[in-house]
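My questions will all concern the structure given below.
A single protein chain has been omitted; all remaining protein chains appear in their positions.
By written order: A, B and C. Residues from 1 in each chain.
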Amino acid sequence: MIIKSGDIINLFHSPKEFILTTFSPEKKISTHLGVIDFSTIKEFGQKVYTHLGEKYYVLRPRISEISMNVKRTTTIVYPKDAGYILMHSSLSFPSEGFRVIEVGSGSGAYTTILALFVGPKGKVYSFERREEFLRNAKKNIEKYGLSDRVEFFLKDPSIDGFGVSDVDFIFIDVPEPWTLIKPAYESLKPGHTLAFLSPNIEQVQKGIKEMENTGFVHIRVYEILEREIMVREGKTRPVDRMVAHTAYLAFGSKVLEL
Amino acid sequence: MIIKSGDIINLFHSPKEFILTTFSPEKKISTHLGVIDFSTIKEFGQKVYTHLGEKYYVLRPRISEISMNVKRTTTIVYPKDAGYILMHSSLSFPSEGFRVIEVGSGSGAYTTILALFVGPKGKVYSFERREEFLRNAKKNIEKYGLSDRVEFFLKDPSIDGFGVSDVDFIFIDVPEPWTLIKPAYESLKPGHTLAFLSPNIEQVQKGIKEMENTGFVHIRVYEILEREIMVREGKTRPVDRMVAHTAYLAFGSKVLEL
Amino acid sequence: MIIKSGDIINLFHSPKEFILTTFSPEKKISTHLGVIDFSTIKEFGQKVYTHLGEKYYVLRPRISEISMNVKRTTTIVYPKDAGYILMHSSLSFPSEGFRVIEVGSGSGAYTTILALFVGPKGKVYSFERREEFLRNAKKNIEKYGLSDRVEFFLKDPSIDGFGVSDVDFIFIDVPEPWTLIKPAYESLKPGHTLAFLSPNIEQVQKGIKEMENTGFVHIRVYEILEREIMVREGKTRPVDRMVAHTAYLAFGSKVLEL
Partner (left out) sequence: MIIKSGDIINLFHSPKEFILTTFSPEKKISTHLGVIDFSTIKEFGQKVYTHLGEKYYVLRPRISEISMNVKRTTTIVYPKDAGYILMHSSLSFPSEGFRVIEVGSGSGAYTTILALFVGPKGKVYSFERREEFLRNAKKNIEKYGLSDRVEFFLKDPSIDGFGVSDVDFIFIDVPEPWTLIKPAYESLKPGHTLAFLSPNIEQVQKGIKEMENTGFVHIRVYEILEREIMVREGKTRPVDRMVAHTAYLAFGSKVLEL
């Protein structure tokens, strides 16, 4: 597994000391454990030492790390939620070349995951109304070499819709999801899934109500909790602090008439 | 969205009354709410009535439904875990044409998800040592039209390895995961991720220990909890019963030397 | 520990096969594992066999078992919640002879726990507006020999108050807790705690709002999850099903003015 320029690598020292970065042989980066000279990095799985002798491993990033590691200007969709949303999407068949809508782009964390999932023949239409967020999300997607699969729009689709039709899945992550239910209904293939994510229960209540009124059925709401377990000889136990809540995840399927 | 013969559809009446089935216009199926005549089914999102007048919607299945709906001869990987495993896999880049190993095939629930995820250029090598399970898993994969992407092996790889090399990700779901850590190390690309799933903490402890001894780093163990929320006017609350535990999920990255 | 007539004993065969009952030496009870003759029961900790040879142990009941074992005509307060409510009550000092209000009595499950906690010098004023519930709750309290500590009222205190004043703690468990916040304020000692329990989030929202408007501060809402762990050689794990939700627990402290 020779590493090529442009590959994303995870320089891993420990769960709290790691760097996700794009490889290029001339690069040198400074960590607070010392400087890493990239000219000595050749292949995945190897070790590399800082000039202070600290050991890092060169790993292929996990998807979760890629999405968590975007430069953040907003809250992001956590991996525990991101994977669950995919599993409850209608991106089941025909199973390639999916076209999906996402709004808002945020920092591009979930855009990244969607772009990976739809594959090279697929397309993610990502909408964002705040220009600085869009710019940052774009940069994150470029860094990961996924620009071909993502089309960004600087736009508030609650006003005159998405302008994209017959998509296979729509994901809404904005503070007022209920304003986008009708536009989403217009753009989504019948029988397919709309998902939205909201931290507050009142947002879920309003969003769900609008879905019921607009023509969605099979509406379900979930919350996902992730607990890390520390497995150490004689000291195995859950870690003592956890993220207790990120957001509620709501799903519904569009029907032609109720 | 005209429905074609061979399409998988979800005939949805309610969360507890639905049928996942392959479409064919001559088909008739009996539910305990009456008979559904498929000749009247034309497109996703439409309604169809049983001969007793009960309403069903024709929906595109969600991925979770596909995996939960395999004919089961074993316990299966739940969607909450399936999505999380993907998110923590090394299937991040180059992002198409992934080759992955899965052992055991079980009922093919997770095979289905991997097959969807690797896309038409990817390949899932699925190992199972019990013939009747393999036969059932194969049938499930065929039903979903994913056979081109899956190669099944009737084999216990703890004896002489997988016989497949340089794969992008390996997922182990067998009662004795520690017996497969060394074979997995042999077959996995350096820097890439091995995942295993076990219901009992002792299995995790033994598996993790073997990983540490074999050449894996960045080892993490998680547990995922899924809570459904009932959102009803004036009666919003979590549902009163939940699955409290399915399995622990363990992840590690192969390195060339420790 | 000689057992006396009137003592409550737990005849324990297994977590799913046990009987809580009042001891009397002439008693005989039929279980589906055979008949137990109480004349052979002498002391706590002993074994007793049914006429079919099945073994039972004679145990002192745990508080949780007493409260769970009331004859139920309503949903009851679960031990996980009951203990937590006590811990967040103002029943801290002077630490004996507490006077508390409970509404409604329900099946008397929580009444039992309050009666145990306030001790022989304390008093529980328990209000219930449905006569058949009150009758059942009373019977449960009598069975446990706690009648001296409990005064029951057949009454809806939302209409003209509790008619009891300067109590140390009030616990509300009715479908419309907000209707009792003002009466509770009238009857509670200043600086002391009011608690209410509701399954739905909308009930909590309305109750909390009324508390804020009435003169309560230090308002907190919690949810308690109980997970049983199965510890067996090589098979240690959480049990696979759990109660996901019983109710939200809300607490506030009365102040003289805001």
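Here, a residue touches a chain if its C-beta (ideal position, glycine included) is under 8 Å from a C-beta of that chain, and two chains touch if they have at least 3 such contacts.
In this text, all values refer to a predicted model and were calculated from it rather than measured experimentally.
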{"item": "Where the missing chain makes contact, among the chains that are shown", "value": "A, C"}
{"item": "Identified contact with the non-displayed chain, of A:R72, A:R130 or A:R227", "value": "A:R227"}
{"item": "Options A:E132, A:D160 or A:D240, residue touching the unrepresented chain", "value": "A:D240"}
{"item": "Per the touch definition above, residue among C:I66, C:I101 or C:V164 touching the missing chain", "value": "C:I66"}
{"item": "Sites on chain A contacted by the missing partner chain, in the whole complex", "value": "199-202, 227-228, 234-246, 248"}
{"item": "Where the missing chain touches chain C, by residue", "value": "1, 7-8, 12, 15, 43-47, 57-67, 79-80, 82-93, 95-96, 113, 115-117, 119-120, 144-146, 166, 168, 189-193, 201, 204-205, 208, 217-231, 236, 238, 248, 250-251, 253-257"}
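Here, only the chains that are shown with their structure count from here on.
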{"item": "Centre-to-centre distance between chain C and chain B (centres being mean Cα positions), rounded to whole Å", "value": "44"}
{"item": "Centre-of-Cα separation between chain B and chain A, whole angstrom", "value": "20"}
{"item": "Where chain B touches two or more other chains at once, by residue number", "value": "201, 227-228, 236, 238"}
